[in-house]
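All protein chains but one are shown in place.
Naming follows writing order (A, B, C and D), and every chain is counted from residue 1.
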Amino acid sequence: MSAKEQKKAKRFGMVIDLDKCTGCGACMVACMAENNVPFKKDESNKLDSITWMRVFKLTNGKEYPDADVCYLPRPCQHCEGHDGHSPCVSVCPATATDYSRETGIVSQIYTRCFGCRYCMAACPYHARYFNWWDPVWPKGMEKMLSPDVSVRMRGIVEKCSFCFHRYQRAMDKAHLEGRRELAENEYQTACTQACPAGAITFGDLNNPGHAVYKLKQSPNAFRLLERLGTNTKVYYVSEREWVRRAGDNYLAHEKTGQVAAAH
Amino acid sequence: MSALEEKAKESSDNNGGFAILFFIIGLAASLIFGWVVFPKLLYSQKKQPFDFSHALHNGLVDNGCQSCHFFREDGSYAGVPKLAQCVDCHEDVQGETEDEAVFVNEYVKPGREVPWLVYSRQPDCVFFSHAAHVKSGGMDCKTCHGPIGESESLKPYEENRITGYSRDIWGKNIAGFKSHTWDRMKMDDCSECHVKNGVRQNSVQTEKGACFVCHK
Amino acid sequence: MKIDRRSFLSLGVGAGAGIALSPLPWKLTDDLSIWTQMWPWTPVPKDGEIRYVNSVSTLCRCGCGIKVRKVDDRAVKIEGQEGYPGSDGSACALCMSGIQRLYSPTAIRMPLKNTGTKDAPLWQSVTWDAAIREISEKLGKLRKEGKPQALACISGSDKGTVPALFRRFLQAYGSPNFMSMPSYEDAYEMTLKLMHGTDSAVGFDLENADYVISFGSGILEGWGSSVRMFKAKSAWKDKKVKTVQVDTRLSNSAAKADLWLAVKPGSESLLALGMAAVIISEKLYDKKFADQYTFAFDSWKDAEGKEHRGFKEFILENYSLSYVARATGIEESQIVKIAKEFAGASAPIALCGRGQGNTPGSVHEFMAVHALNALAGNINQKGGVWAMPKDDYIQWDEAATDGIAEKGLETPRIDGAGTEKYPLSKSLPHRLAAIINAAEKSPVEVLLVSGANPLYSLPDSRAVKKAFGRIPFIVSFASHMDETSEMADMILPCPSHLERYEDVPTPAGMIRKVTGLARPVVRPQYNRKNAGDSLILIAKALGGSIAGSFPWAAYEECLEKTFGDKWKTLKETGYITEDFSPPYWDAAFATPSKKFAFMSEVCAGAEKKGGTGAAKPEGEENTFPLLLIPFDSMRLACGPVAPTPFMMKTVSDHMLKGKYTVVEIHPETAQKYGLKEGKNAVLSTPKGEAEVKVHLSRRTAPGIVAMPRGLGHSGPDEYISGKGSNFNELIAAVEDPVSGLDAAWGIRAKLVKA
Amino acid sequence: MFPGFFEWIWDGGHMLFMGALWYALSIIGMGLTFCLIKSAIETQQGKGSHHGDGHGHH
Partner (left out) sequence: MDSALIPEGVKRCSFGKFMVFISIVSAVLLWGVYAMLLCWLKGLNQTNMNDYYGFALWIWADLAVIALGGGAFFSGFLKYLVGKDELKNIINYAVLIGFICYSSALLILAIDIGQPLRGWFIFWHANVHSMLTEVAFCLSCYFGVLCIEYIPLVLENRQLNKVPFFHNFAHNLHEIMAVFAATGAFLSFFHQGSLGGVAGVLFGRPFAYREGVFVWPWTFFLFTWSAAAFGPCFTLSLTKLLEKISGKKLVKDNVIELLAKISGWMIFTYTIAKIADTYYWAVVTAPGKGQTLMEFYTGNAFYGIWILVLEVIIGGLIPGLILITNKGRKNKYLLTTAIILACIGVSVNRWVMVLQVMAVPVMPFDTWALYYPSWQEVATTILPVAYGVLLIGISYRYMPIFPQERELNPID
């Protein structure tokens, strides 16, 4: 069974069209609502504000009126690194974060994590968040919490899970119906579903039948900090060269998209 | 520790043996405390709202456990029955037991859900798919839940005062030993079976099942 | 033998060894770590059966079709409802986080009476009976005194059954003073009235347009039916439809457009007219439309033989390319290029209404932009601008009026709408504050507020606050505490949007009729009544013809009767739609000439040579050297509903930092006034001042201060209030000379280091 | 930490790391035990007493 399963290994990932992303923030809200993300009275210090999905603002640095901005939604990139050794997975001392070869998802187990924050130091995308505070919901509002996702306690690290609970739920249904495989639309992340501009596409990057498979092959597709060898599963697409260039560190003479870590 | 013990030993010829005696007294007392008294202190005993005979009901239904503990259409598992499932038969007191009367008068009539204490409730961090185990894995209920379907009354619910979890998760045995598959429901017990059956050994970290199989 | 220290030591060592060999320390260590997973103060969500309920969210202006995920009777998540017209499968951030409003601790749970003062309210809960009695007694007395016109109402909208019930109540009561909160839809309505001669709402066939030019409309900032706009924008990208954004600031719409035309502030209409001039002079306009279906395109002689100049000549004379280029800051070649592209496209569309469209704007500007659509011949055409008949599902009998009511209804409106000065407008609530403040005694003695938060949303909100302080009796129909409710004397709480039935009329810009139904998704939590129900109760308590005008037992019955045989479908499917195909040009216009009018008689004389068409911002340039303009964001809500905690979390730290609004200024401006990134400054305008933080950005031109709208709420919600400043406290309304609508797009300002 | 734990894998890395660890731990443990026992025996034999007051010898 396991050898067969291995063959069908999935690599769930995203392709985000940055030319479509409007920076409206719907993905962030959908993510927060889906994943019981806590909120504080003041969230304007973005350095301690938990947003699994964060929309970064990129600017081209040019003078008015040649200035341009672009928004870049950044979920956890679910790095594969080299054979699943993503920057964060290999450093966690207590095996609280793991890479699944079955789905390609980097998990974070809140009850295992003891809050050393080494994974945060390791993640160049700042996709990991520490619960500096106890999560507190205003009286009565804890009613909105979803039982599908554990509420995190103070003192541990959390991050985007690609809405893995949706996969679990969908698999539940599949098991009941005697299936082991999910259709593309059966497992979609909350942000993908919520994006009104349709900028996010989610699916199995290994499956030629899924939309992401084709989209990631666009000549305008790139990944964040690709040359670090993080081997991420979130692809971005933009027709604008300055945006593609902003996705990685380039030396002045290097051409956009010409440098990437070998795998 | 043994430095002191040795020190006590060498202290003097006339009370050296006495020191050993005290050592033994201390040892015995704390062993008794740790093995016998401590578990009693650690767990609080709670009574179920009223008693329930699985055996009796099991005899009345056609479909075994799934008659009441069923799957919902979305694949999720309904678990402990809701009031609505019981009222069909229990609209009025029909049997002779006091417990049924309690059920009908205190819960059915005011339309209040029974606050059952669930022995097998896993911690919130656990995702358990009954569908995967029962439907795809072909497991029976007994493997994890034991012969509860044959029980005639409900045992007291023991709750760990510190963690708030049911004792059945850690197991009755305070040392954590088990003699049946259903004696404990800790992660090790899940992984034992998963490893044995080779269920998707996909974790990069452990070469066993990945964390997100059972966690949420 | 003696028991000495050593014996005790032995005992201790033995005990220690025994404990170590027992499960106690190990189990305790384990349990303590497990305890940290389940700290009693960390909530554990209860599991249950998951169900989805469809409804329509009324939080945003467009009304997003939503699908609510429930676990037993708890609503846990809101998603977009597939297939819902317009929003189809998505919802805006506000509607998506609506559960936070449902379960907000600031929800008003029972009728409240203010027993303190307006400045320091002291809320006392009262029974519904007592509340209704007190209100009806007040109202009864006012009528007895023969001044029913002293009752006024501010409604969030003028569409749908609840606003209709308020309008009806005022009519039966005898007051003409029903006001609805202004928006760009009012300006469009007036534009269509003047140019088409019809009483209609504007519709845009966005999905079929093949060239889009937006004159400041925040396509991606919440303008129109926001989710529909997002979807349209993405579709344009896929279909390679060119989009041009005319904007002073690099808004998100501008950034996403294929071309951003960074015009000088307030010169949008000039650019439109400049483009018109190019189109006319290059003869690129739709000749068939211009020749056959327009009036006064060319110069003409009237019956008396008097020469009248036509639109063509007027434009060519006054809007030369060089002048327009100079005034807008857009290069001549660019204007020509855009004009040619626009006229050359098969379905070009030009949109108007700045930002989210919360301020109506200048009617001339709308007319200038609409003239472009006309020149392109894209009126009532596929991919063009349509004049849509308004929703007509409310067909109630005329409200009965008695003598007092009739007399009251004859008095002129307090806000001046429909009077000699502004005969075309229906409601001008932004004028109310100044009128009340100028009067010796407030002409409004009882004010009903429903679905609106005028104290926050109207310009010059300090003056509004002062005016509201002078109104003797304010009744607020609200579900949550907001700025206006805090000024009320009585609050009649409404169920939240997920606990009540309500019809949701066709959203702005749609090209078919859509009526949605918001429904109770969860069991109502508190002792609240729908505004319609409260109103029916008040009417019944007042008796007479007023009670007679409200024949329904309850609001739900009213809804049911209103929709008649459609009610069943509405309730089952959640919405009903009705396709609409616009009439051809020969039957489309209802002006005296039955033709499209480029220039309306009403505006004659108002347009001077080379006029910009835009309002002049208030303030002296000497004292206030900068221009303050607002900008909108989808991450903030500017309507009657305040943003949710989730939305506040998404707000960039370039918009809000701690308790300060962050304003955008160009680095050059910063240098000129000695301001630094992230530092505090005092922003003042002729209307007020606020302490802000500055963010240096090249998205705005030098000399401009751009400030986000939707911040600066006050009130009990600690997640929303006390954060930043309300833009409306700094801006003043500028009356459009034709319509009286607020045409302000900015105000002069000063920024000084704090 | 111990073979049989969920996190344990029988691979080179684990064996090397844990081997070194257990090796060091056992040296420390054995050394300490050796000293304790030796000292106890020596004490029983009456060594180490500077003050000939009769204590510590049989």
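Keep in mind that, in the parts below, a residue touches a chain if its C-beta (ideal position, glycine included) is under 8 Å from a C-beta of that chain, and two chains touch if they have at least 3 such contacts.
Remember, predicted model here, so these are calculated numbers, not experimental data.
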Which of A:123, A:151 or A:234 contacts the chain that the document leaves out
A:123
For chain C, which residues lie in contact with the unshown chain of the complex?
29, 32-33, 35-36
Since one chain isn't shown, list which residues of chain A touch it in the complete complex.
45, 47-49, 56-59, 72, 81, 85, 87, 90-96, 112-118, 120-126, 128-134, 153-157, 224-225, 227-230, 245-251, 254, 259
Note that chain D touches the absent chain at residues 1, 5-7, 13-14, 17-18, 20-21, 24-25, 27-28, 31-32, 34-36, 38-40, 42-43, 46-51, 55-56
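As a convention for this text, only the chains that are shown with their structure count from here on.
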Please work out the Cα centroid separation of chain A and chain B, and write it as a whole number of Å.
36
How many Å are there between the centre of chain A and the centre of chain C, using C-alpha atoms for each centre?
33
Whole-Å distance, C-alpha centre of chain B to that of chain D, is 40
Got the chain D residues that touch at least 2 other chains?
6-7
Shared interface positions of chain C, touching two or more other chains
34, 37, 44-45, 47
Okay, in this complex, where on chain C does chain B touch?
1-4, 6-19, 21-24, 27-28, 31-32, 34-35, 37-38, 40, 44-45, 47, 49-50
Residues on chain B engaged by chain C in the complex (per definition of touch)
1-2, 4-5, 7-8, 11, 14-15, 18-31, 33-35, 38-39, 42, 72, 74, 76, 78-79, 123-125, 160, 162-165, 174-176
Listed in rising order, chain A residues that touch chain C in their complex are 19-20, 22-26, 28-30, 32-34, 36, 39, 41-46, 49, 51, 55, 57, 59, 61-65, 67-71, 110-111, 134-135, 137-147, 151-155, 190, 193-199
